[in-house]
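Missing here: one protein chain of the complex. Every other protein chain is in place.
Letters are used for the chains, namely A, B and C, taken in the order the chains are written, and counting of residues starts over at 1 for each.
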């Protein structure tokens, strides 16, 4: 392994606008999530009126050349090749963790110990034990004014935030059904090659931890309550995949998970996470049915929320398509005129916005590490149920 | 109870067109299903070129005045008030059973014993034991040239028949996922009154037997294979409902059922049946994902089938909406020009058409009583799993 | 030409239920429209509680064998080969004209002169002059208790009838825009052969009279007011087509028409009728925008009406999909439970129902021949504008 390297940093690029205290970000990892977070940090202050100005201070990755190229591309002022060095820097106020799940706990605990704020990608960790340690450290950090958030970015899709607002206002009444599925199809081809995401030691789990974590979080977020228990089936459809070096290797994670559950209030839930839904590219589909109304959403049409008002006369009732682009919709007052839709990466702009506000105002951000821990407990119960012949498995909080 | 009554029958109304042998139908029951079946029998020979002409011969119901009014309305030539009398008549070739599930077995067994053909509404029976006896009797009848069919009419939605054809042609390849839900909302209001459908002794089960039977049959029909096992949760959300006579009575059936399962081939399945999905009126939704393609359907848009061809180049691929109204679509050569859609009751016209052909040609019709028995076994496994803490319950065939 | 032939008629098949006075129908023509009207007459009394019972009495067509086969198929009791003979029969109360447009006027005038009620397919005639004579005769007939209706069947799509009801209730307020297009694609292939529909002498016009007549009628019906003037372009894309006998012949009608207009109230209108919209099978699309709301409809999804209530708060507003299958929707109380959709031919059942009621109650039915004449005047103005360099052409009433 190479000697850790620091680039001096092009301080001019990291300068914050006059008058606003900067919030200097050090980010670990620069693949898909790193690109999305960069976009979020860079844009948030240009669109929203923030109390502190995010500064893309230091980017960290193991390969010195690659991380320098990524920093250049994404606009980071300096680079590190060792995340411990990044955490040690004085010009970093917040550590943003965009690495695979097996390193989340170690980095987050060290960052909190070093006095930094933390944003950690989901899922919070690969095990409940790690997540518990992280939630505990976050709680202690919070008491010291260090704030920690987990990156369930879909809470920041305006349509989902609007759904939550409408549920809070009582538009659905007592919930009866929650059904959430997250359908992708990138593993359909059996010749798609082996990756670290298909190895349990690195990824923790497969579709479950990747997509299932989202469906669980968004379900609990929208319902405003916890799942009480689950019954699950998981499956690995293609058990060996080609290795880059030739031959094939075993897939040691789930390809898909289907599970049912009960919410604390008695509502029934139905979940699915898969990478084998041919033709579905990013279909996070949500439907909630309550005594007074229903809501439906599909991430492939992220600017739309469908609402059925069950209190209307039947002759005029129907699911209405709310185009979530009005100025009184969540986050929308800062964007474009009605009908001019947003895209996927806007969730990261909103995430950055909300976290900056929380830090500036000393409030605990949501979703907190405790929220991330809750999701982890549900994931663990899903795996336990799947291992025990699908028996209904209560979730212990 | 009143004396059984026979009306002499207006034979002129029952006359078949010249030259075609009649198929004289005696129908028991005349509520929702009776009206739909009447429409089917009356129309089939007007639209399709049938080998025998269905004749609406005798209608049977307990209340003499009511059954006469219904016969008048729906165009039946004669009436009976005792189903045994109907079965005994010489001018009945086929007994069509449209009663609640608790009388299916007795009537069907008697009709088969009397040498009649039988069409029995779904679910085939209220218990596996009854269904076994019926399937056995149907098998014996078949050997004698008496044919029996169970009324899973949704197999005759042209879009669903087309889906089956495409699956048979290999357009989906190896199946990975089957998800079917049947969402209605007529019980959402807790003040909706008690009916026999909410009492176990009459209805057998609630949403499960009513809607769940459809989702199981259509899933097995489309997949072309059997479910191997299921894991289930059921719930009764509103446990007492107003009685017509005042006060309230206990609801003794399920309001909703969610269950997962595995097909024999290893495909994962996910099911839901509910009467509490606010705003969903008749949403039988089907999606199948295979290695080569996917299909999707919603009964609320019954003239449309969505197909994703996974073998196309990604740049041009997408779910296409097939408007199932072309002359080379199932059943459509007899109907209207392209784009002129069909409705719900056309499934009963198609059912009548197919059964008449099977009888005339001496072929076993599908779905047979054996198919109905298979569904019954799955329903029983769902109930057993729900009663046993959702444990995965294999289906014994 | 063959000697006119009468079949004695199978009187048993024409018998009406006891107690209700029959309405004996004699229908001229038995192609597409004849089949649809047969379905309407046969079914109306089985589904709706009618004051008179429609009886499929006599079917008329030029070819004796063909008309007998059609009568057998569609359930008519007797046949004629000369429409004059049909009109002369005592057992015909109503003449239903399903022939091409060039014979409408002659048959309708003769039928009215003979004291019959009349139902005439659209467009009412091929010229304004013919239509004027027909409307005048219908007016005179009405004074004698003979009623005449023109078959703009789409007014009887429940969603369109609901739209009219909502507009009447003021849900749209002052109208600003009406846009209606009728898109089909059966002429896209330049090798599609010549038919009478493409010859001016028989068909009067092409897409304009066939599809354009519908868009004009439905626009005026929904708006509740007349068009004041139009500006039009028409085009014949494929000017010669193969003849059955070999070689090719000239197409002498329009393939497509696009036109704009103004309603009396000042609303702007936009229309299109074409047989060249590849992939659109029967897309009669309607949208009306008013100061208080909007409505949208597509015949390819005929059970759905989309409504935007402009008086709602923006945050919750959106086009809602009303599934027009509720008991308090037009015509729906006689059909199936909510969510169980209707099809194309139900419009003919509803048309029969409404006409029987009008006749029994001595009310002038709508759309009347006067309404058909109005459409004819607009069609003439469209053709005049197209011939005069698209100049805005007022419609003279």
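The rule is simple: a contact is a pair of C-beta atoms (placed from the backbone, for glycine too) under 8 Å apart; a residue touches a chain by one contact, two chains touch by 3 or more.
This structure is a prediction, so every number in the text was calculated from the model and none was measured.
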| item | value |
| --- | --- |
| Hidden-chain contact residue, picked from the options C:22, C:100, C:242 or C:310 | C:310 |
| Omitted-chain contact residue, chosen from C:57, C:81, C:153 or C:260 | C:260 |
| Residue ranges of chain C at the interface with the undisplayed chain | 176-177, 179, 181, 183, 185, 188, 190, 231-233, 235, 237, 256, 258-262, 266, 268-270, 272, 274, 276-280, 287, 289-294, 308, 310, 317-319, 389-392 |
| Touch residues of chain B, complete complex, unshown partner | 162, 166, 307, 313-323, 326, 328-329, 338 |
| Contact footprint on chain A, counting only the chain that is left out | 10, 12-13, 15, 17-18, 32, 36, 38-39, 42-43, 46-47, 49, 72-75, 184, 186, 280-283, 299-303, 323, 325, 336-346 |
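Throughout what follows, only the chains that are shown with their structure count from here on.
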| item | value |
| --- | --- |
| Centre distance in Å when chain A and chain C are each reduced to the mean of their C-alpha atoms | 55 |
| Chain B and chain C, separation of their C-alpha mean positions in angstrom | 35 |
| Rounded Å distance between chain A and chain B, as computed from the means of their C-alpha atoms | 43 |
| Two or more partner chains touched - positions in chain B | 280 |
